[in-house]
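Following: one structure in structure tokens, then a few remarks.
The complex appears here without one of its protein chains, the remainder shown in place.
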Amino acid sequence: MDFSYSDEQRMLSDSLEKLFTAHNTAAGGGTAAQADKLWQACAETGLIGLTVPEDHGGLAGSSADVMVAAIQIGRHAVQAPFLSTAVAGAGALRLAGSDAQQAQYLPALAEGALKVACAFGEPDARYDLADVDTRAAAQGDGYVLNGAKSVVFGGDDAGLLIVSARAPDTERHDQSGLSLYLVDADADGVERTAYALTDGRGAADITFNDVKLPATALLGAQGGGYDIIEAVSDLAAAAICAEALGALEKVIGLTKEYLGTRRQFGKTLGEFQVLQHHLADMVLEYEHMKSLVYEAGALAGSDDTVARQQAVSAAKVVVAEEGRRICQQGMQMHGGIGLTEEFQLGQFVKRVAVADFAFGDADHHIARYGGHMARAAAAAFGETEGHHG
Amino acid sequence: MDFSYSDEQRMLSDSLEKLFTAHNTAAGGGTAAQADKLWQACAETGLIGLTVPEDHGGLAGSSADVMVAAIQIGRHAVQAPFLSTAVAGAGALRLAGSDAQQAQYLPALAEGALKVACAFGEPDARYDLADVDTRAAAQGDGYVLNGAKSVVFGGDDAGLLIVSARAPDTERHDQSGLSLYLVDADADGVERTAYALTDGRGAADITFNDVKLPATALLGAQGGGYDIIEAVSDLAAAAICAEALGALEKVIGLTKEYLGTRRQFGKTLGEFQVLQHHLADMVLEYEHMKSLVYEAGALAGSDDTVARQQAVSAAKVVVAEEGRRICQQGMQMHGGIGLTEEFQLGQFVKRVAVADFAFGDADHHIARYGGHMARAAAAAFGETEGHHG
Amino acid sequence: MDLTHSSEDIDFRNEVRAFLDAEFPQELAEKARTETRFKRDDYILWQKILAKKGWIAPHWPKEYGGCGWTPVQLNIFDEELTGVGAPRVMPFGIRLVGPVIYTYGTDAQKAKYLPRILSSDDFWCQGFSEPGAGSDLASLRTSAVREGDEYVVNGQKIWTSYAQYADLIFCLVRTDPDAKKQLGISFLLIDMKSPGVSVRPIHTLDGSHIVNEVFLENVRVPVENLVGEENKGWDYAKFLLSNERTGIAGIGMIKADLALLHKIALTERRNGKPLIEDPLFQARLARLEINRRALELTNLRMLTTGGDSGMFPSILKIKGSQLQQRSVELQMEAVGPYALPWQSDAMEPSWNGTPVGPQHVRARAPTYFDRRKTTVYGGSTEVQKNIISKTLLGS
Partner (left out) sequence: MDLTHSSEDIDFRNEVRAFLDAEFPQELAEKARTETRFKRDDYILWQKILAKKGWIAPHWPKEYGGCGWTPVQLNIFDEELTGVGAPRVMPFGIRLVGPVIYTYGTDAQKAKYLPRILSSDDFWCQGFSEPGAGSDLASLRTSAVREGDEYVVNGQKIWTSYAQYADLIFCLVRTDPDAKKQLGISFLLIDMKSPGVSVRPIHTLDGSHIVNEVFLENVRVPVENLVGEENKGWDYAKFLLSNERTGIAGIGMIKADLALLHKIALTERRNGKPLIEDPLFQARLARLEINRRALELTNLRMLTTGGDSGMFPSILKIKGSQLQQRSVELQMEAVGPYALPWQSDAMEPSWNGTPVGPQHVRARAPTYFDRRKTTVYGGSTEVQKNIISKTLLGS
């Protein structure tokens, strides 16, 4: 039982701290050229290939290592597509890719030459990853893809899309009908509407109109997509929780600083007991959240699906609910200044707001956690009958 | 639009204030003799016959008048069975009784000579009033009753029980199979286990074993019981909300007083900003609750079933949730003393705890309110289809 | 006790509805429907229509152009207007400085300003807050030094809503630097076109531009622009702030927000059902509705009984601002992943890009951030709770 960073993790964290400080990421996304430069620098530190196997040019890092990196990304409000490429994209290729596919894509990914985005969500699906209406029909040796994906993280400038689609003869929510396909983002019939998310990072809605795919586009087994989709989504959820944790550390730090300096009615704000207790509440919830985010980081890559889902959902619920509350309290205690674009609090608050609604909201994860809980309870005590009779 | 008491209501409230103060009800239930004396005094002021029609010896008061009385009952922690006899019992007889039945029972009720209890709840039914397993089978001219009722308010010493039971050939949850029956509490086959509720008032679990009932025992139409049961339950729910409101006024008053006098760290507690704000929160929620309790009182007797249910459920949800929170905060601010039997805070807190779980808990009423809300929304905007496609 | 509306009130509501059916401009209705941000011309257009009807300042005394309506009628009026999505009547002239002028102003000031407030020919803004003086308003430092028939004003105001549209600003200024905090303050009317006045926009987290910094550098203001007595400005400010607070529960707005929320919750689906039928979301929504109900009743109770005590405005302000926030928070929750794309620009009338998702998702995240201000301005929640507990416990 050890909650502290390993030496390697500490080094990773320190090097990212230096890198992001040097690139002044907290000032916003910057120009395209600046973003490219940062991305290359990230590749050079090994960040992009963090979870890529060593023989494909990566560091073979764990989900806990991803967490360490993501905390720094959140603390520095980095807008680079780490989550979509290095966590989700690399995760899907690692988990489902054939040797040939891994060899084809992972080295380029780790070098920063290939951005990847996972396109799982659909306009009407909310957070149900099995609710897929995009269809891949067999045609000749390959497939033809039709459908629409929405709010694809990193979809704005990814070169490779990993798309969930179902066999045409399967029903809308049937998990076993799902497969994953590798799609060149510049292929004919791929159309994307790019936009920024609340925290400034890029995303897209993407439609596929008769997109022709070769046989080699299939990622993993035919009909075996759902488990991969869930696993990748959990990797992303755990990472965005860690990002939020880093951002919340800043929200609390800024608030603490403001309370210590801003004066009103002849005192610093920090001398008002009500504000002291609000700050104490923020820290209280933050520390408990931190433990859950650590656990989610540790288990996000676990083979034990139930343990993984419980840990990720627990962290996600608390990040969504308490994270939102901490941000609201932080804004409130800053007064007007906390609501301006100019002051840096806003970008951290917006970062947390994205974590709130990405990869399943609180209701989604409370239901998933509750389902596991109910099953475990039933197994422990056995189903019982009405007792009063 | 007028939220103030009428002159008659003010007189009723004042006379009860005097009566309960004179009988020192806030000191507890007292001896049986003291309780009898109080009950007779209540009858003499007209309290027990408050809603009984004038030609049966009552005051023909409205549900708003019941609310006015119930607030005083809560403020003075009166344990007399007002709710079971004067609200629920009288309500059921008024709403469903034939002329003969009303003439037979209501005058005795109003005089304080007959206590009545409504036995609707069952051991396995939780708050579902249609979930009735007690059965009344036709036999000769009359019926034979079998079943069990639980947590019957006033069931400990009522002379007359009003029992919900279903026709033997109807299914467990079928509303249309329900009827009401008047049962002599001393009849053969009636067995009761009497006990006190958390706030000290009397209740009972009651079983019926082949209890023979005459034809005249049927109250209201055969199979028409459910609407009456719901209406009576709403009368009781509105009244217990008003009781809780009165008790909460005391909880807040005692807390305010304590904050003003108790000293710690060289100051009165009331000088600590955090405690000031806790008190402000209590009052803030109390004032909003008060408005809802008033509305529930005004509409509890309404013929507009939807309006009645919405108003009662709204009040009940807030009394349960915010009432509990106010009590917790009140106990917390009193520290140890607030948790002792000796100090009077406890009995008001326990009063509110009974209102919390009687006649439907927060989940029950939030679902009822939510159902009306969803239906109204659908009617206003029309059912729509998935929109993103 | 009678909690129903009288037949007079019902007639009145119908009269307002008929007026709105006939007179509320189609173009404004369309902007409201698409959640496009109103601009200066939109406000003026609507205010002039209300002025023509004689309904621009209903709560003013009749002699100055008011309507003589009961508090309940004023409430109905507010509800119906916000119900159709009408731009809110800018409060700065009508609700704030107008009553100060007709209560404390000279005849000349009344004659000069009141008609132009009613006609919306002058657009006003409010110069109270300063960088170092937010909730602690009385610590303000903008100075006005008398030189002959003029005051020379120097200082800075902040959080000035719509200063970019304004013709005039009413300011609190310090005229006696030696007096104790509240005692040396005066209430001054300043032409925004005066030399030395400059406005710097403050962009807020929601991506909009409403508030500003206003810089005052050697601004010369005629002494006739002083309202009431010199160094008595704090009294007028307190009078003005008490008017500000009563309208701030925002019940009309909350009802409009909830109507939109219902619409969204009927459209969005979870587990194959409309969100409004999802047990968790329905319970949250029902709780919010019940709170709205409680606020509305409490507001009416206060209006009809005059309030039990001085803490009622604070009680309404706290609950009202909470619900104004909570309703848009649930709107945001309702659209799920579509809360993520940032489409604040799509709310600008001039925007012509490609929107993401259906109409109803665009304003969700920006509106969530925008509403955070409601617990900060007009006396923060913390300040209101101080007021309540002071009323309860003495001080």
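Each chain gets a letter, A, B and C, in the order it is written, and its residues are counted from 1.
Here is the rule we go by: a contact is a pair of C-beta atoms (placed from the backbone, for glycine too) under 8 Å apart; a residue touches a chain by one contact, two chains touch by 3 or more.
Note that this is a predicted model, so its numbers are computed, not measured.
Visitor: Could you tell me which displayed chains border the chain that was left out of the figure?
Guide: Over the full assembly, the chain not pictured touches A, B, C.
Visitor: Based on the whole complex, identify which of B:Asp2, B:Glu111, B:Asp124 or B:Asp227 touches the chain you can't see.
Guide: B:Asp124
Visitor: Tell me which of A:Ala103, A:Ala221 or A:Ala377 is the one touching the absent chain.
Guide: The one listed residue touching the chain not shown is A:Ala377.
Visitor: In the complete complex, the non-displayed chain touches which residues of chain A?
Guide: That gives, for chain A, the contact residues 1-6, 9, 64, 256, 259-260, 270, 273, 276-277, 279-281, 283-284, 287-292, 294-295, 297-299, 314, 317-318, 363, 366-367, 369-370, 373-374, 377-378, 380-381, 383-384, 386-388.
Visitor: Which chain C residues would touch the chain omitted from the figure, given the whole complex?
Guide: Residue positions of chain C that touch the missing chain: 279-280, 283.
Visitor: In the full complex, which residues of chain B touch the absent chain?
Guide: On the side of chain B, residues 121, 123-124, 126-128, 150-151, 193, 195-198, 200, 203, 205, 263-265, 272, 274-275, 328, 331-332, 335-336, 339-342, 346, 349-350, 353-354, 356-358, 361, 363, 366-367 touch the unshown chain.
In the analysis below, only the chains that are shown with their structure count from here on.
Visitor: When all chain pairs are ranked by how many C-beta pairs they have in contact, which pair ranks first?
Guide: Counting C-beta pairs in contact per chain pair, the top pair is B-C.
Visitor: Can you compute the centre-to-centre distance for chain A and chain B, using the mean CA position of each chain? Integer Å is fine.
Guide: Each chain reduced to its C-alpha mean, chain A and chain B end up 51 Å apart.
Visitor: Per the centroid of Cα atoms for each chain, what is the distance between chain B and chain C, given in Å?
Guide: Here chain B and chain C have centroids separated by 42 Å.
Visitor: What residues in chain B touch two or more of the other chains?
Guide: In chain B, 273, 276-277, 386-388 touch at least two other chains.
Visitor: So which bits of chain C are touching at least two other chains?
Guide: If we look for residues of chain C contacting two or more partner chains, we find 268-269, 357, 382, 385.
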